[in-house]
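Quick one: this structure, given as structure tokens, is what I'll be asking you about.
Every protein chain but one is kept in place in this view of the complex.
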Amino acid sequence: MSILGTRVVRTEDPGFLTTGAVYTDDVVDERLAGTCHVFFVRSPIAHARIRAVDVSAALESPGVIAAFTGAALADLPPLAPPMPDLVDGRMAQPLLARDVVRYVGEPVAVVITEDTYQGEDAAELVSADYDPLPAVVDLAAAADDPPSLLFPEAGTNVTATFGDASALQADLFDGCEVVVSRTIVNQRVAPAPMETRAAAAVWGDDGRLTAWIPNQGAQGTRGALAAMLAIDPSSLRIITPDVGGAFGAKFGADPEHAVVCWVARQLGRPARWAETRNENMIAMTHGRAQRQTITIGGSRDGTVTAYRLEILQDSGAYPRFGAFLPALTILMAPGPYAISRAEAVARSVVTNTTPVGAYRGAGRPEATAAVERAIDMFAAEIGRDPAEVRRVNLLPKFTQPHRTAFGAVYDSGDYVTALDAALDAAGYAALRAEQARRRAAGDVTQLGIGLASYVEITGAGAESGAPRENATVEVFPDGSATILTGTSPHGQGHATVWAMLASEELGIPVDRITVKWGDTDLIPEGGGTGGSRSLQQGGVAVRQASLELLEVARERAAAALEANPADLVFEPERSAFEVAGDPDAAVPLAKLAVEERLVVRTVFIAPGATFPFGAHVAVVEVDTETGKVVLRRVVTVDDAGTVINPLLAEGQRHGGIAQGAAQAFLEEVLYDADGNPLTATFADYPFLSATEVPSFELADMATPTSYNPLGVKGIGEAGTIGATPAVQNAVIDALAHLGVRHIDLPATPQRVWRALQDVSAGKDA
Amino acid sequence: MQIELTVNGAPRSDEVEPRLLLVHYLRQRCGLRAANVGCDTTSCGACTVLVNGRSVKSCTMLAVQAAGQEITTAEGLATGGEMHPVQQAFRQEHGLQCGFCTPGMVMAAAGLLAENPHPTEAEVREGLEGNFCRCTGYHNIVRAVLSAAEDMSA
Partner (left out) sequence: MIPAPFEYEAAESAGHALELLARHGEDAKLLAGGHSLLPMMKLRLAFPSVVIDIGRVGELAGIRADGDDLLIGATTCHADVAASDLVRSQAPLLAYAAAQVGDPQIRHRGTIGGSVAHADPAADLPMALVALGGSLEISGPGGPRTVSADDFFAGFFETSLEPDELLTAVRVPRRPGPDWGYQKFVRRANDWAIVGVAVAGGRIALANMGPVPVRAVAAEQALAGGASVADAAALAAEGTDPAEDIHADRAYRQHLARILTRRALEHQTG
């Protein structure tokens, strides 16, 4: 029986559960003996000219080895923005601020001490003088009416533009019976992985740097770090310990990582850094942060004919991946709908806030949130059931690739079936009946039902060329095997699933297969884990390597058995080749590794990205007196193709749904008007806990993709993409009969209450 | 100053700075690194250990306050090489992903079941309100705790 498709429990878990995983701060390694500890002194002000940074008092503090300001690192290149042809390259972040600070939390100095407790004491003694500059916080003003420019030499706070706003068609909505338009917020949120950022670095006698850094792809981290340190990537080895969550925010490397490595070189001894949660909340990249103007038009029968999306993206103080997010949002702008006329444009602007990067979904949740809100607003305007309006406008089922107006090529799709399956599983008609009952009774607690249909893009691959990933499989004489992968798990369970894939082909038990990743000397190439790419490229590569290995082994087996290779069959049950029809003439796979290493490295190249899809139904109760939202149910259909391990795939769905729901009614990174962060600790940032979510209801649907032999698509981000708009739509749906048409994310009690106040006062909400 | 205490059943005696937090004592002095520091503000529970059988956030307790007490960490939960039923249930139900919250979550769950051996789903959720999972696998964590409760009473 095939192991694929079964609920194999994780091989990683016993260690994680009994002694704990080994995260970067847990690493014990003789190369790190005698390490010093690095502490960052960060700007307390959002925008200012630095007059002076004085470390002299800190240098007198017990245990202090050294302290450095930006001037000491002036020779090193800044952190280069991604996509240099898209983003203004003058807006690059220096490793330590030198002349100007541009967000609260920007590193301005480091203090290095013998032990960690001394570091916090000494860092407090660094004093800095700042001449405040006007802070740019308001997103709309940042572009068109800025109180100041973050980079005067650029002459603008706009760092990137997507599409030509002046070319928007004036007649896009001509002929529409109904047009609805609104500017909505897709708020800034904190990825907040439980493990904060960290680094340990040591330079060897050979001049090579070894750095332990939590990341999502050691090879990308190596490249980013080498660039900041102005060294050749070959003189740098990244080792990836266990990683305590990442969610898009641990790709590449940050200035702090480079500073730690620089300190280790400067002082000639190993250096370590582990940031506090407060640092993490103000200095690790944030996500989302879009202001969207959506306009939708169509006819009263429910047909949508035109859609426009205009995006203002907050990049934070320095353009990172966040500046590029609108490209993904625009790519997925029309979602699963057949809208005959659609257009989208965007501008990314810099503000005096923490830089924005990727967060679970990265650009696609924003697209789905926009179009799903638009569909609901349209449905409300014409007074039709939002499920019916979706059904009318969803692309009909297709099995051949479908190219959208925005250049996305959807591999296959069956959106109506997904929606109907989700509505069935939720008991949609009964929910509407209960809602009608409560509305008629004028209950204080109203019921809201929210829908979201979605299609997303996964496995989009590298910046250039087709998506690809490598894998190496080696079988050893003792019957065990090792897999090397270019992906980089941090909770997804690759150690288990990659072993399942090899086990399936090689007949080696899962617990005898070791999966390795994240060491750039061992695995020089790899795309890492992000964008829901790993299984459909890295996993498929493991399968491919296993099959290729069997072909190498077949030749050896033929020689050993003095048989024609074509006459041999491989029997996974006994992990052996045997002569067809003569089971006694057999040779175990392991034995074929005795005289010569039995190892294959391969690269799987995908024809393109895949486009998983699904539908989410959220049910909320809204207290109309207080505005409080309670999430009662989330029912989802998430079609990511073939499922290799349902236990783990469901875990990915659960996680995404919870994070997506949290964005809908809880989480938001906030600043005051001067750019001071107001949500800089877990005491202030409303991080979701178990009490704010119900258990989720998952319905199955699997449409295999033709883009890889396993038929698999990505599942890691489906939840955040579908759940946020489903929950948001549910909150608004609960109050629709009272006249509420929109409530911005997140639907905090005060915001909900205010919307109710506005409609009762006759104001548009 | 000198403290004497019991950690995972074994007596210890150590000289510590008064301000040393229990979590750092466990991680740095005892080499027990399962408990993690996740937030610094007594919010996330990644540092949860048992003190005299009750769940406590070890980032908000001084090592000197632990003098004379019995501390149990995730490393001390298994007996005779057998994982504790809570640990087994977390594995069986896929109650952990990245693993960072896991040792604290497991200890909080063990403490919860010691006080309430037959919790409802709502009681499990409330009982874990001080433990954050960002991955966020609350669904399976709750299932794991309910399943462990059944296993332990079987």
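Order of writing sets the labels: A and B. Residues in every chain begin at 1.
Convention: contacts are C-beta pairs under 8 Å (C-beta built on N, C-alpha and C of every residue); 3 or more make two chains touch, one makes a residue touch a chain.
Every value quoted in this text rests on a predicted model; they were computed, and no experiment measured them.
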Which residue among B:A35, B:L96, B:L112 or B:A149 touches the omitted chain?
B:L112
Which of A:D29, A:D54 or A:E124 touches the chain that is not shown?
A:E124
Which listed residue, A:T11, A:N278, A:Q292 or A:T368, touches the chain dropped from view?
A:N278
Considering the whole complex, not just the chains shown, which residues of subunit A touch the missing one?
116-117, 120-121, 124, 276-278, 625-626, 628, 666, 670, 678-679, 684, 686-689, 691-692, 748-750, 753-754
For subunit B, which positions touch the chain that isn't shown here?
1, 17-19, 21, 24, 40-43, 45, 48, 51, 54-57, 59-62, 64-65, 68, 108, 111-112, 126-127, 129-131
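To be clear about the criterion, only the chains that are shown with their structure count from here on.
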Once bound in the complex, which stretches of subunit A touch subunit B?
9-10, 12-14, 16-23, 26, 116-117, 192-196, 242-245, 247, 276-278, 490-493, 647-648, 650-651, 654-655, 658-659, 662, 681-683, 687-691, 693, 695-696
Within their complex, subunit B touches subunit A through residues 17, 19-20, 24, 27, 33-36, 38-44, 46, 74-75, 77-78, 83, 87, 90-92, 94, 96-103, 106, 121, 124-126, 128-143
